[in-house]
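Structure, as structure tokens:
What you see is the complex with one protein chain gone and the rest in place.
The block that comes next holds chain A.
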């Protein structure tokens, strides 16, 4: 029942992440076709993680069987229990010893007093109980302490492994890797799920196992005095340890889920309202604003009230069972221990030792009630594993690139996320020779980024082939990090030093090489000015760097890696025009000798491209050198004028 500081803080943190995720990220929703439950559409798959569109049919199935089904195909929970049997046995033993000592303390004290009251002529007669009393008195807090330290340490250790497992699973998950604009929400949910598993061990598994061990221990111990009493205790404890948990589980089944859905809804409504605060203010509708999410709040409050009422009454019932057990022990003692004074001295001992055990048994019902919560998390994680396992690409024998990159070919490529969606790319053909700078333009959602992902081999086309030097990219996956450098609009900057960030792809790169790269991206002076220079820390997520600096740092990383092909995915979106211009100048200068494939939404700065490709409805609608297009194509001219800030049409 004790909430340790860890679980408490974790709770807050999880909630924070929830919020971060719940906020509608303004740019995210637009890119993808409607989420379908198809095989590769990542949006659809991740929404399942949120649990909101799990089928109702599944929810209403009889509880226990559903849980068993989840656990049967589990990759995230049982393996760790199995791996660590010795350690876990120790933890369970310590847990049981805690209660043995608690009961033992009252047992020996009761006996000590009863025996002392017979006025033994010598204190040595009660020497053993005196020593035992002290031993149990010391033992209980010691074992509690050891058990907690051990169990938390073990669980956190498992969390480390779970994180690696999540990392490894996601690193093989095409849907995750190709989602163009990943929101934090998915990760928030997955990270939450890991936290839930952590609590599953600490709050459900450990206390329950200890309680069941103690059930056996109590049955045996009482049996020493009287078997009928022992049988009575066994049955009463069965009510507490079997019936009450089952009823609790039945009651909680679906309830946590409903509360969670309502909570998610509340987050959405409130976040939406807060994001639109300025519009609410200028319409003066403070009452309506104040009501955002209120109905969800009321729903949750009502559901929780019912739950709390149920828990109160359940705990009352359990306590009453213990009341009956105490009376049973008294009566049992009266029947079986009043034969001789030697026996009678144990009566108080037996009865009193029941009370410390209540703490041990009463938690099991609540632990069972929380199973649905954990099962949800477990099924998310298992679904992730299953999806990744089922989508493992067919192994293609990997080949080496024969010499430098000479050509890149998109050969009649057609691609759609699902067969039902209109194709994002329709018979797309493009021939690029080494050193060319090719810009890709087109309205949002037109598959520009998809082209880059297809070239990388993260997505596979329905028909057609993408080749580098005539070798299909599928067969170049082992070599791809040596061929392609990739820069997107939000390059990931790790929270470590400048040097470590640049060295990421080439750990052995010398400082001189780093400085050269920084010079190429015109960041050398700024880094020199930082305290610590190359070893200056980049604050969390690169917060200390401006948008333009982040782009340059990420570019430096690519330059050090020295890949012959650089892919740019709207690297300047969100930057102001002056910074945008600076960054593009740096990129073009630094990649002068390389092949560049460049997705952009602006025309300005494209003057130096060798070829501009306009996409619409998955097809190329305009293609050519910028100066040619400018002269020949009225539409291009109009757009170009707009972009550089001149009135169109003249």
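Observations on the structure shown:
Definition applied: contacts are C-beta pairs under 8 Å (C-beta built on N, C-alpha and C of every residue); 3 or more make two chains touch, one makes a residue touch a chain; residues count from 1.
Just so we're on the same page, contacts and distances are computed from a predicted model.
Looking at the choices "Glycosyltransferase", "Molybdopterin oxidoreductase family protein", "Protein FixA" or "CydD, cytochrome D ABC transporter ATP-binding and permease component", the name in the UniProt record of the chain not drawn here is "CydD, cytochrome D ABC transporter ATP-binding and permease component".
Of A:69, A:258, A:305 or A:412, it is A:305 that touches the chain left out of the display.
Residue in contact with the omitted chain (choice from A:84, A:219, A:271 or A:497): A:271.
Here one chain is not drawn; of A:113, A:383 or A:536, the residue touching it is A:113.
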